[in-house]
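What follows is one structure encoded as structure tokens, with my remarks underneath.
Just one protein chain is left out here, and the rest sit where they should.
Naming follows writing order (A and B), and every chain is counted from residue 1.
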Amino acid sequence: MAHYHPPRQGKASQLFDVVVLVVLTVGALFVPLWLNLAGATKSVTAPVENPTWESLGQNAAQAAKYEALGHTPESAHDLILARFDYSFSIGALVTMIVVIVLYYALILRFSEVEYREVISEKFGE
Amino acid sequence: MDLWNYLEYGAWGLAALLALHMVVDWLRTDSTYSEDVLTSSREGEIEAIAEEHKAREARHG
Partner (left out) sequence: MADFDITSQKMDGMGPHGTKVGLLRVLGPAHVWALGVGIVLVGEYMGWNFSVGKGGAYAALIACWFAGILYSCVAMIDSEVTSTVASAGGQYTQAKHIIGPLMAFNVGLYLVFAYTMLEAANAITAGYLISVVASMTGYAAELDQRPFIILVIMFLAWLNYRGVLATLTFNLVITAVAFSAIIILFLSTSGVLGGGIMEHAALFEGHELPYGWIGVLAAMHFGLWYYLGIEGTTQAAEEVRSPARALPFGTLAGIMTLLIAATLTWYVCSGILPWEYLGDGVDGAVAPLFDAARLSGSNALVWLLGFGTLFATLASANGCINDASRAWFAMGRDKYLPGWFGAVHPRYRTPYRAIVFLVPIALIFALGAPLDQVITFSILSGLLGYTFMPLNIILFRRKWPLDTIKRGYEHPFHPIPAITLLTLCGVTFFAVFLGYGTQLVAMIGFYIVVSLWFHFWRYRFVNRGAQFTMPWPKPRGY
């Protein structure tokens, strides 16, 4: 099999490739942020009026620690009662699984094609 | 001015100095040596030496 000879890449083209990569990277991080889709936030679902350590569900030892950390029942209210919401839809879960599996399938498929070419050139008959 | 204000300026200055040092050295290196020397590193060179060694031994042996 004839050896493949890659073209030499000019300076401008190299620079362009780097810019493309950087733009894609920054985009992947900041686009979800701009669209406000990012992050799991905790929220307080059942606030307690005039909280005391008991009504926040804290025993004496736990309350003592909060006081040592400089908290009062009022200041610790949100910290103690905020919870994550773990409910999710099956549709979203299936979408995620499909995306991940497709991604690895795509990479393995293309890699295999490229790899066969590498091996046949390296160990060429 | 507080101590921490001086430290802030100090940090800006030191960071700039280190950046400048790297950039100057980088540009000087690039202009002193040819691109062929700088990018001559090849993966697996050590292993390649061992391989040729074995190949030569096999031929002589």
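Criterion: a contact is a pair of C-beta atoms (placed from the backbone, for glycine too) under 8 Å apart; a residue touches a chain by one contact, two chains touch by 3 or more.
The structure displayed is predicted, hence computed values, not measured ones.
One chain is missing from the display, and on subunit B it is touched by residues 2-4, 8-9, 11-12, 14-15, 18-19, 21-23, 25-26, 29, 32-33, 35-52. What subunit A contributes to its contact with the hidden chain is residues 3-4, 6-7, 9, 11, 14-15, 17-18, 20-22, 24-33, 37-40, 42, 57-62, 65-66, 68-69, 71, 76, 78-80, 82-84, 86, 88, 92-93, 95-96, 99-100, 103-104, 106-108, 110-124.
Operating definition for what follows: only the chains that are shown with their structure count from here on.
Distance from the subunit A centre to the subunit B centre is 32 Å, each centre being the mean of its Cα atoms.
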